[in-house]
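Below are the structure tokens for one structure; questions will follow.
All protein chains of the complex are present and in place, except for one that has been dropped.
Coming up: chain A.
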Amino acid sequence: MGFFVLLASVICNSVEKKIYVNLNNTVPCVRLLNATHQIGCQSSLSGNVGVVHVLESEENLEWVLSSGPHPPYVVILDSPLFTRSVMMKLKNGSRRVAGIAVVAPNANPPEGFSPHTTCPNENTGVYSEDYDPIFAHCNITVWNPLGNGLSYEEFDFPIFSLKDDNETQVIRQCYLDHNRAANGTAPQYPLCAIELFSHMSAVTDTATCMRRNDINFSISPEIVCDPLGDYNVWASTRPLNNTAKGHKMWESVVIAAARLDSRSFFFDIAPGAESGVSGFITLLAAAHALRNATQQAPPNRTILYTLFQGETFDYIGSSRMVYDMQNNQFAVDLNNVHSFLEIGQVGLRSDSKLWLHSDQLSRKNTSVNDEKLIENLQSAAGRVGISVGEVGFSQPLPPSSFQRFLRAKPIPGVVIEDHQSAFTNRFYASMYDNAEYLNVSYPSNLTLEEQLEWVTDTAQALTEVATIVAQALYKQAGGQDVEARGITADPKMVARMLYSFLIRSNNSWFQQLHSSEPTLLVQYLLANLTGSTVNREGFCTRSTVRLSKALSPAFELRDYTSKEYSTWTESRWKPFKGRIFLLSLFSKADMLFSSGREPTNATY
């Protein structure tokens, strides 16, 4: 009996393989929720089935939205058509649209593309109606002018991303063979169809989904969403007693910050080369450069390196650290902070100029003195040979973790960027913000190991920024000028980090760190770069690197409708899948989706 069951299942499987072609390299967009909205995509519980249509132009949308005889359609978009106007039209025509599949090109598009909003984190920064209303909501400077806001729209059909490879070619060929309208005649069954499954469990907003997580009085309690969060990585040049939380007498700290994260329209694709990687690699290289000087000739003040996670989603990491400092849950508190230096996007220095951004309102407060920091940065830049410009008073700070610190207390601080007003980054928070965009490319005749060690121009440029940052930090912490002159960042280290974070993390250098999870990788790397080796068997480093929880204070306070802190959560889901098959006139799926959509199409 068991044998027959086994035989039946084997036979069924092979028939299934003859009908369906599974799509393997697909990435969906997922649903995210905050205090007031839900964004992202949703499919039905049994998957969305639609007839394949490869969109040829924006005018061709009319076939999908009104004239095509076999709705609903799944629209295959090439990247030039992945624009806001096409997507909004498809969103409005969602009765006839069952889903979208975007073909991700192998090379970046020539014009920019940013699915993020034009004013990132506008409600959780420091500029609000109470604090400097002129600068609130990007009134003066629009930071991300190419932003089309697609990542923050809500779609009620699934949107998947396909790589432009053989599988996608199969889909295109299937469309050309079966679905193309030839000379005005409508295509006949059987038609090429695609099923996309990305069902999201959470709905409405964070308060609703967190409440549903907690309900005890239900038959099958199920967690439907999780708050976004990870860990911040921090280290100090002098050991700080981490068990004694709160204010430390006589401790004066210079914070050097960068952000670790990024995002894109699709799930788990977040290369963030210019928006994140350029900044934190520079900070890591500066920390490495400062190792010898801070150990041999320690300056008066301690330098605190902080790498924040979750900054893209309303400053999760930095708001949590500020909250911990305010509530005596961190090794130091805000009164210990002397000044703040943040490294923003520094990978695309056109005409080799760096820009120093500061906040005009806090500088009007006489106790806040940015001059020293700016002077240190300028003198360091002069030594390295880079020109540095100070952004005038007419501009606010760009979106940066420093804004959360300013929200709590006026502190002198500077944010280093490669743009004077709007971002130079044309692919902010998109899947195209990758190694290719930063010009990290290697001659083709190198082996993988040689590529790891090859110093590209980008690496050289970032090394210069790292040297400036290191020297300025040392002077800002009270170090002597003589010592500062000798601090230089190591281009080979920067080159290795660029390769490992942007091209391949599975290389001989990273394998020594024994982790594949990005935050832990950064933690071990920072430990490796700032710590001292201890003579033990194996690989052992003593360092001051620690992790601090980066979960929004809104979840600690259980205030899920908070306007003050990030309330972002991500829905849970069942495993994604996509598959293509031929849809015939009499198939069950046809009955299921053609009934109730267009009465004239009920064909049974």
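By our rule, a residue touches a chain if its C-beta (ideal position, glycine included) is under 8 Å from a C-beta of that chain, and two chains touch if they have at least 3 such contacts; residues count from 1.
By definition in this document, contacts and distances are computed from a predicted model.
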item: Options "Medium-chain specific acyl-CoA dehydrogenase, mitochondrial", "Gamma-secretase subunit PEN-2", "Defective in cullin neddylation protein" or "Pescadillo homolog": UniProt name of the undisplayed chain; value: "Gamma-secretase subunit PEN-2"
item: Options A:Leu81, A:Ile159 or A:Ala202, residue touching the unrepresented chain; value: A:Ala202
item: Among A:His53, A:Arg96, A:Arg212 or A:Arg301, residue touching the chain not depicted; value: A:Arg212
item: Residue of A:Val15, A:Leu45 or A:Val482 in touch with the missing chain, whole complex considered; value: A:Leu45
item: Contacts of chain A with the absent chain, listed as residue ranges; value: 42, 45, 199-204, 208, 211-212, 215, 217-220, 222, 224, 571
